[in-house]
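Read through the structure below, which is laid out as structure tokens, and then see the notes.
Not every chain is included here, but those present sit where they belong.
By letter and in written order, the chains are A and B; residue numbering begins at 1 in each of them.
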Amino acid sequence: MTDVSATGVSSTEVSADPHSGPHGYMSNKDAYLKRLRRIEGQARGLQGMVADDKYCIDILTQVSAMTSALQAVALGLLNDHLSHCVVEAAVKGGDEADAKVKEAFDAIARLVRS
Amino acid sequence: MTDVSATGVSSTEVSADPHSGPHGYMSNKDAYLKRLRRIEGQARGLQGMVADDKYCIDILTQVSAMTSALQAVALGLLNDHLSHCVVEAAVKGGDEADAKVKEAFDAIARLVRS
């Protein structure tokens, strides 16, 4: 993988193709990876609790904590996306701006309902 | 760890101590472990997506799927808990019944708000 933080590409030069190049969340990539590793650890911890016959309510408390951690990651990604991708698309205008807003909105609706 | 599935203790003989003995969810233990392993895999998959600079919206879609999977585990555990621990405590009556209902309710409130 290319180290995008070293490419010297400013955010306004970023390709509009959503499947190429660095994305809005890149600045915090390490922080996201760290949080996701912790969430992975929580999933492993839950397996241990089930295997060890821990009390259901204690397991549920951990599931709620893990859900909150995931939700925080989602909100972080969404904030980065709005601040970068959506704002850049809005500046370009036209169909792309509309498409980006629709796409972001659909992601928000899934988040609100999940 | 004692293999509780081999103790031959029927659910009505289970100790009231929430930290000993088999709990309500035990009948589905393997199913819960399987689902939690899949959720752990989703957490690893998300790390791969971030590391590979995948598009934020695609990552968010996976986070929503993982959140739904976690929520389904929580609802399953809660259903088992209500059907077994709470019903058994209610039959015994007294303070224990009240305590179990309060405890279950607190877990539900955390779930609704998380």
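Keep in mind that, in the parts below, contacts are C-beta pairs under 8 Å (C-beta built on N, C-alpha and C of every residue); 3 or more make two chains touch, one makes a residue touch a chain.
Source: prediction; values computed, not measured.
Whole-complex tally (this structure file, single sequence, 2 chains shown): 4 copies.
Here is the rule we use: only the chains that are shown with their structure count from here on.
Copies chain A and chain B of the same sequence differ by a rotation of 180 degrees once their CA atoms are superposed, given in steps of 5.
Once the centre of each chain is set as its mean CA position, chain A and chain B turn out to be 25 Å apart.
Contact residues on chain A toward chain B in their complex (touch as defined above): 1, 4, 18-19, 21-26, 29, 32-33, 36-37, 39-40, 43-44, 46-47, 50-57, 59-61, 63-64, 66-68, 70-71, 73-74, 77-78, 80-81, 85, 103-104, 107, 110-111, 114.
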